[in-house]
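To keep things clear, I will list the structure first and then write my remarks on it.
Apart from one protein chain that is not included, each protein chain of the complex appears where it belongs.
Entry: chain A
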Amino acid sequence: MAVLRPFDKLPALNSAVLLLVSSDEGLQQKLAEAILREKKNFKINIHLATSLPLPSERDHLRPRIDMIVFMIDIKSKYSLKNVEASLAYVDASFFLGKVCFLVTGVGRVNCCSIEMNAIWKLGEIYSSPVLFCELEMEGIRVATAQRLLRMLQICAGHIPGVSALSFGSLMRSSAND
């Protein structure tokens, strides 16, 4: 039952590690593939998990994780519950800009089963940005992959002068106050 920490391992040179947590493995796979297809000048590692905690037996093999993306399907209450349960296994310092919630299925807002307010609130409580998309459409999947990649680059410290914390506060200062 290990809690995930952002700084307990050393970073690898010129690489970034993304952890995707989602109860819908099909979509998760598709998104990961889209991210890997993007052009980039660094090595990218994507770890997939349906929920947290991650199994502790392979912990020593796992690299340092730079950013966690929690996927929430707007049509399934379970996915929200799953994410809420998983959040308990994330160290607080991760929420200094290294976590993001990705809400999928927005194209069908009319038949969603999750209260939008619940999602806004989640983002607020964990002071992490909430992104919206519809992964089933190719174009949006690519655009979303690009957005996540930009955030990952910042979280992994590849953009000079911009840290995860400062970027997180930028995203927040636009949302709160």
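By our rule, a residue touches a chain if its C-beta (ideal position, glycine included) is under 8 Å from a C-beta of that chain, and two chains touch if they have at least 3 such contacts; residues count from 1.
Heads up, the rule we're going with is that contacts and distances are computed from a predicted model.
**Q** Given the options "ADP-ribosylation factor-like protein 2-binding protein", "Vacuolar fusion protein MON1", "Ras-related protein Rab-14" or "Centromere protein I", say which is the protein name UniProt records for the missing chain.
**A** Going by its UniProt entry, the chain not pictured is "Centromere protein I".
**Q** Which listed residue, A:49, A:106 or A:165, touches the chain dropped from view?
**A** Answer from the full complex: A:106 touches the omitted chain.
**Q** So that we can see where the missing chain sits, which residues of chain A does it touch?
**A** 106-109, 129, 131-134, 136-137, 139-140, 143-144, 146-147, 150-151, 154, 159-162, 167, 170-171, 174-175
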